[in-house]
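Our next item is chain A:
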Amino acid sequence: MHTKIVQFILILILSPFLFGVINRTKAFFAGRKGSPLLQLYYDIFKLLRKGAVYSKTTTWIFVAGPIVSLSAVVIASALIPFTGYPSLISFDGDIVLFIYLLGLARFFTVMAALDTGSSFEGMGASREVQFAAFAEPSLFLSLAALARLTGSISLSGIFSSAVINSWAAFGPGIYLVFGAIFIVFLSENSRIPVDDPNTHLELTMIHEVMVLDHGGVDFAYILYGAAVKFWLLGTLLVSMFLGACSRGWGIDVAIFIFGMIFLAVIVGIVESVLARLRLLKVPHFLIIALALSVVALILTMR
Partner candidate 1 sequence: MVTVLLITIPLFFGVVSFFIRDDFMRRGVIVACSGAHLALTCFAWGKQDFGLLGGWFVFDDVSFVFLIITSVLFLGASLYGVQYLSNESGHFKDENKKHKIFSNEAVFSGCFLLFLSTMTTVIASQHLALLWVGVEATTLASAPLIYFHRTKRSLEATWKYLLICSVGIAVALLGIFFLAVANNNQSEMLLAKVIENAWQINIPWLKAAFLLLFVGYGTKMGLAPFHTWLPDAHSEAPSVVSALLSGALLNCAFLGILRGYQICIAAGLQSYCQEIFIVFGLLSILFAAVFILGQTDYKRMLAYSSIEHMGIITLGIGLGGGAVFGAMANMLGHSLTKAGLFFVAGNIFSYFKTKKISDIQGIAAGEMCRSGVLWMVGFLLITGMPPSVIFFGKFIILKEALLQGRYGVTVCFLITLAVVFIGMTRIFISMVQGVSAEKKSKSDLRQANAFWRTLTPVVFFVLAIGIGVFFPVWLTRALEAAAKGLGWF
Partner candidate 2 sequence: MEMPIDFVIVTVLLMNLMMLSSSRIRTCIQIAAVQGILVGFMPVIIDIHSILPGIIIISFFSIILKGMIFPGLLFRALREANIRKEVEPLGGYPLSLLMGVLMFALSFWLTSRLEYAQPLISYLAAPVSFATFFTGALIIVSRMKAITQVIGYLVLENGIFLFGAVFLGAQSFLVELAILLDIFVAVFVMGIAIFHISREFDHIDTHKLSELKDLITKK
């Protein structure tokens, strides 16, 4: 039991670190020195010490938004397994809860954005919802395909299954699942090519534009929530490679954390190499994920 709690705490502690890795990688590609690896921790602590300013037109929804989103994501992180070791909470069908917790987080972010009454944030919200409409089903279908492949319908069960890391046994479907989840992963975490986390042009932003009016503690929650979400979805990808190994808990955890860092490096490379898609093309990109996940699901139904 205590390893489970340690895993849970590790997720909460380590997730902001990955953003530092991404930024370092991008800086490396751009030939810059880059911000410190722990920059996001500094930002969060700085913001936590500040007060928030609330507009008079906003209601309690605006205040509740970041809090509910963060708590939903944190609960979701209790569901996600850690390199094949079962998660803090796991039961049959927790896949559905996991996805809907992420959905709840998004819902409250969107509501808070709409609550400000700002046209910019409303625009961001509409984009976020539109893209989520494509991303969410494909995440669902991908997990469904994984569930069919492994015969388990809980996240811990899927990733602890001994066969998950011998892909050959699954046939080609699992590659498609991986591709689909990767696209969803990029889109949900608002990375390039769907969204650019560094953009300063409001008209082209999606996620950033929704949180423009948040400040202080609220913004710290939002940043931290985004980092945890990155970890959660990243876990799905990395666990598909590493799965359950049995070299002892300590070594496995170390390998897994390195896997996550490696994923962050890959994301950094992707962001350095690719350009952001035109907004019109984004649904097209996400539909590819949807198509891949549907095909994968069909392939599993022999």
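How these were chosen: all candidates are chains of the complex that A comes from, given by their letters.
In the analysis below, a residue touches a chain if its C-beta (ideal position, glycine included) is under 8 Å from a C-beta of that chain, and two chains touch if they have at least 3 such contacts; residues count from 1.
Keep in mind that what you see is a predicted model, and the values were worked out from it rather than measured.
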{"item": "Options 1 or 2: the chain contacting chain A in this complex", "value": "2"}
{"item": "Interface residues, chain A side, partner candidate 2 - complex", "value": "168, 171-173, 175-176, 283-284, 287-288, 290-292, 294-295, 298-299, 301-302"}
